[in-house]
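Of the protein chains in this complex, one is absent; all others appear in place.
Letters are used for the chains, namely A, B and C, taken in the order the chains are written, and counting of residues starts over at 1 for each.
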Amino acid sequence: MALTAGSVDLTTDLGFLKLRNPVLTASGTFGYGLEFGPYLDLARLGGIVVKGLYYRPRGGNPPPRLVETPSGLINAIGLQGVGVEAFAAKVLPELRRAGTAVVVNVCGADDDEYAAVVEFLDRQEGIAAYELNISCPNVKKEGACPALAPRPTYDLVKRVKAASRRPIITKLSPNVTSIVEIAQAAAEAGTDAVALVNTFLAMAVDLETRRPKLGNVYGGLSGPAIKPIALRMVHQVASRLDVPVIGMGGIMTGVDALEFLVAGAAAVEVGTASFVDPDAAARVVDEIEAWCAARGVAAVRDLVGTLRTP
Amino acid sequence: MALTAGSVDLTTDLGFLKLRNPVLTASGTFGYGLEFGPYLDLARLGGIVVKGLYYRPRGGNPPPRLVETPSGLINAIGLQGVGVEAFAAKVLPELRRAGTAVVVNVCGADDDEYAAVVEFLDRQEGIAAYELNISCPNVKKEGACPALAPRPTYDLVKRVKAASRRPIITKLSPNVTSIVEIAQAAAEAGTDAVALVNTFLAMAVDLETRRPKLGNVYGGLSGPAIKPIALRMVHQVASRLDVPVIGMGGIMTGVDALEFLVAGAAAVEVGTASFVDPDAAARVVDEIEAWCAARGVAAVRDLVGTLRTP
Amino acid sequence: MAIERDARLREAQSWGDFHRFVIDAPAVGREARPGQFVMVRVSDGTAPLLRRPLGIHDADGNGFELFFKVAGRGTEILSQKKVGDRLDVLGPLGRGFTIPAPAEGTAVWLVGGGRGIAPLFFLARRLAEAKARPVVFYGGRTSADIPIRGRFERAGIELICSTDDGSFGFAGLVTALVSRELDKSRPAIVYACGPDPMMKALAAITARHGVPAEFSLESVMGCGIGACWGCVHRIRGAGGDDWVKICEEGPVFPGERILWP
Partner (left out) sequence: MAIERDARLREAQSWGDFHRFVIDAPAVGREARPGQFVMVRVSDGTAPLLRRPLGIHDADGNGFELFFKVAGRGTEILSQKKVGDRLDVLGPLGRGFTIPAPAEGTAVWLVGGGRGIAPLFFLARRLAEAKARPVVFYGGRTSADIPIRGRFERAGIELICSTDDGSFGFAGLVTALVSRELDKSRPAIVYACGPDPMMKALAAITARHGVPAEFSLESVMGCGIGACWGCVHRIRGAGGDDWVKICEEGPVFPGERILWP
């Protein structure tokens, strides 16, 4: 029954996008990709989702920007970044030679800016898809973002989809009562896939100074701590809606990734794990391959959505 | 500046209820209280919130009911319990001699049952308040419960408040887009306090069998993993609304508890920690006292809501 | 029932994934009865979070012993403790096996599968002290799964081994071995601890032979002290068939009360 590792078919077809394997890196946790060149073979990855890009360069939030919590990390980076022009000039040329799918995480202060980023990037080559970051909790007050309600989600996705020549993946927020309702709004607006989850709005208190530990007061919680909630949300969306789901939240190992696939995700993103081990995403690919080989699973896509519930 | 531990004033006044100190035990994590007699002095606690009570005895969910996750625990007990009559006959007489405030966590399949539980218990002596559990994720499908929307929250609180001769603490769910909105609905309906948070709807997958690890598929995540999100929610509610807040979620130590107080909670509940150490709640009291004494804080209530945000 | 936060690992022995710990913990050791268990804290941090339930493998006034198999991260961390390390244990918990009264001369059989042998050594010793005639059936997949054979032999307790692959003793399932022996003779009671399928089969076999039997059940445990209602098993009770907390009313139950899944 066991196969040799090399003979497992890892290819992943999202419909609008074919990937070498189902493992991408999560936006904001893999820089612009090139930082990781010394630690892993980028071509081993299914794809790279680069750090969130606004149209212009952006300064981000005052430090401290990170605080570790039990099995988790709260960040309040505030989407500091180089802007689309520097990205297109300095990063993209090298990144597109990395031999993996490049997905750009698109940000905006308003719907116009999202559209402007997409229109600018549409003129560049070597981008496989856009991931619409409508769910960053670190930009507006108390985590406000379009992904908290169906209407703004619908409007923004519709607008960007119309502006774009490339597929759109809409990245959802877990800070909602019904993730299915928001995913549905994105699907109705024509998104090609949904990605979930972004981080959970959270805080930490420094008892001695009685101040928030983050410069921005609130931040977004990621890491293994959130995995059980993220997995539930992926399962809800994938078992209710027809739109492809990219799952993430606390994936550290191949087993974690496979659990998301079994729960219904067609692909996954590895986030915080890349901070702990810069080669984590490639290791996750290896572990998926080895797990499938040992159990005679010939094609990883056959596992997607196979969770048996009573 | 340092005080002796004994001279710190730990008393807590919620307005409708005076407590020896701000530390209660969280419902469902401290049984009916008496189980813990061998491990700590119940009179050392601010209060005990007993396991959720329906009117009738209840069988609960099929096992497995628990699964550990990184720094967390998912439970899907399903509120198995003895019902009000056995509680009043067998538990309450002994519990009221324990020398601590007894709070009963009240459950119901519908508004009528909540009211019936309260009406029955109103005829018993030795209960300090009711905690309305409108937020258990383990009873209805996919975690449905009144606390997910303002209207059912308002209606239920209104109904029970009218039926009850005792103060009502409304226990809120974290599985919502705006915790402030739900807390406000409860406040408008006349709740005497809000308690937050209940558990986060979550799941775990057994990859080898491709089945959910819990008999009930979904369950509620508690423990240190959720603390950063719970703390943010407590801070949001306490800094926006006037209603007293009882905070909880992952409190393991006196420092954790004090962080909740500083963020705005007037009292706290210790949950999952009591599984790890049956004397955890009493230790939290000791640690609060020692912390205050070392820093010359004469009265713990002076710390409540003192977080300085920029 | 005590929390011994300053228990000490006095002696450690291991055979592959199996480990035996001798622990200084007088408050637990003094009170322990066969079939009871302890909840062991494996790390000071939050991951792993919960204590792990482990049967009492032996006990005396100085402390007690554990015999466990590495099953996951918690037992793995535990297995790495070194002699002299501090351990934090809660126990003894639950109710133990019933020792027949008078036990003298009574034939009793103990059936352990894999790590399930753990509580049976303590039980066998106590039964022998009570002058009963214990016979232990000890089964595993292969000879490496039944490492503590010598322990029983040194204690003068009659032992019959089986391995699924025939690498040691009877070739086949321990249940088949017991079934064969039951055709020849009949003990006053059978005690068993092991994987669920083994115990379920044994429950059917003992019932068929009309021999009383007690089984030590396992479940994921949150607290070990009856507070979380996490460890339930279907047990025939006074008030109908109920989800019963095995940490409190068990982990040992008479065969006829257990409803196997």
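Throughout what follows, a residue touches a chain if its C-beta (ideal position, glycine included) is under 8 Å from a C-beta of that chain, and two chains touch if they have at least 3 such contacts.
Everything numeric in this text was worked out from a predicted model, so none of it was measured.
Asker: Of the chains that are displayed, which are in contact with the missing one across the whole complex?
Answerer: A, B, C
Asker: From the list A:Pro22, A:Gly47, A:Gly72 or A:Pro212, pick the residue that touches the absent chain.
Answerer: Considering the complete complex, A:Gly72 is the one touching the chain left out.
Asker: For the full complex, which residue in A:Gly126, A:Gly190, A:Pro278 or A:Gly305 touches the chain that was left out?
Answerer: The missing chain is touched by A:Pro278.
Asker: Could you tell which one of A:Gly60, A:Pro152 or A:Gly190 touches the chain left off the display?
Answerer: Touches the omitted chain: A:Gly60.
Asker: Name every residue on chain C in touch with the hidden partner chain.
Answerer: That gives, for chain C, the contact residues 43, 45-48, 73.
Asker: Against the chain that's been left off, what residues of chain B make contact? List them.
Answerer: 70-71, 224
Asker: List the chain A residues touching the unshown chain?
Answerer: Touch set of chain A with respect to the missing chain: 28-31, 35-36, 38-39, 51, 59-60, 63-68, 70-73, 75, 77, 80-81, 223-225, 252, 272, 274-279.
FYI, only the chains that are shown with their structure count from here on.
Asker: Identify the chain whose mean C-alpha position lies nearest to the mean of all protein C-alpha atoms shown.
Answerer: B
Asker: Please identify which chain has its centre, taken as the mean of its CA atoms, farthest from the centre of chain A.
Answerer: Computed centres place C farthest from chain A.
Asker: Could you please state the distance in Å, as a whole number, between where the Cα atoms of chain A are centred and where those of chain B are centred?
Answerer: Here chain A and chain B have centroids separated by 34 Å.
Asker: Could you list which residues of chain C touch at least two other chains?
Answerer: As it turns out, chain C has residues touching two or more other chains at 46-47.
Asker: Give me the residue numbers in chain A that touch at least two other chains, ranges are fine.
Answerer: 70-71, 224 - these are the residues of chain A that touch more than one other chain.
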